[in-house]
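Have a look at the structure below, then the notes.
Here the complex is missing one protein chain, while the rest keep their positions.
Showing chain A:
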C-alpha cells in the first residue's frame, strides 16, 4: 500500500493566516477551547504584539451537534427537547421560537392563558440568564463574590421554574398549542414575591458592583462599538442596545401578548462594555415589569390548545422570531407535508454577536479581550450548533 503523504493535506487555513509577520516578534496565543472566560469550547486565536492584540479570530467547531440536521431526522414533537440544549441559559426562548414557527405552519392557535404563561416563564428565564451572566462576567474580571449573590437570587427563580416545568436548566416546557402542563396555583404570588425581592436586591448589586471603580475601570471605554458596526454584523439584543439602538423583537415585531404589556426597552449610547452591562442590568427590571403584568392578569381557561398527536403541517414554510436573552432568535421551518420537517434553520444571536469580536479586540490589551468577550454574553452551543 502506498504510504500516505501528509504534505498533500491542505494546511489548516487558520495556521496559514497566523504565520508570524516579517518582524517575527508576534506571539500566537490560543485562548480556549477550555479557557474559563470563553464559557465553553470556544477557541480564539490571538496574535499578540506584546500585550496588545493585533488580530483575533474565533475558531468554532468543538461542540457541533448538528441540531438543524437532527431536526430533519425527527418528528416535529421529537425535536422539541433539542431546543433547550441550543441555548441552555435561555431555553424557553428557543422552545418558543420553534413552537411558534410550527404553530404558524400548522395554524394552531394558543389560548390566552397559554400565552401569558409563556411570557412569564420566558421572562423568568431571561432573568436567570442575565443573573448568571452577571456573576460569570464578574468572575471573568476577577470578582468572585457577585456570582454567589446572583446564585442566591437565581435559586428562588429556579425553584419557581422547577415547580412549573419539572427541570432546572434545560427546559422542555412548550408544546405546539401552548405549554406542557398548567402552572401550580401559587405561581402568580410566587412570581410577584420574586420580582419584589429582586427589585430590593438591585440597589445592592449597584452598590457592590456597578458603582465599583474596578468594574468601571475594566469596562468603560473598552470594546467600543458604534451602531453601524453592530448593524453590519447583525448584532442583536443587549449588544446592539448597548450601542444606542433600542431594537427589541418584543417591540419591533410584537408576538404573543407582548403588545398588551407596558415596558421600557433600555438602551445606552456609549457602545462600550459598560453600556452592554448596564443594558442587561436594566433588563432585569424590564423583565420584572413584564412578569408582574403577565401573572397579575393571568386569564382562566385552558393553557394549551389541542394539537394532533402526529403533526403533519401542510406544505409551506414559516418563520418565528422571539427576543432571547442574547438577542433575536429566529426559527425557519419548511414542511413538505410529512411528519418530519423538510428543513429547519435556526438563527442564533450569539453567532452574529461573536463575529463583532474580531473588530472590537483589535488593538486592545489581552486583559480587555476578556472584558469584551464577557460583555457579549456568549453561549457556545448556540453559536456552534
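Just a few scattered comments:
The working rule: a contact is a pair of C-beta atoms (placed from the backbone, for glycine too) under 8 Å apart; a residue touches a chain by one contact, two chains touch by 3 or more; residues count from 1.
Here is the rule we go by: contacts and distances are computed from a predicted model.
One chain of this complex is left out of the view, and of "CRISPR-associated endonuclease Cas1", "Iron-sulfur binding protein", "Flagellar basal body rod protein FlgB" or "Phosphate transport system permease protein PstA", the protein name its UniProt record gives is "Iron-sulfur binding protein". Listed residues A:109, A:155 or A:226: the one in touch with the omitted chain is A:155.
Among A:122, A:172, A:335 or A:364, only A:172 touches the chain left out of the display.
Although one chain is not drawn, the whole complex shows that of A:80, A:121, A:198 or A:380 it is A:80 that touches it.
The set of chain A residues touching the chain not shown comprises 74, 77-82, 85, 145, 149, 152, 155, 159, 162-167, 170, 172, 175, 180, 184, 204, 207-208, 211-214, 309.
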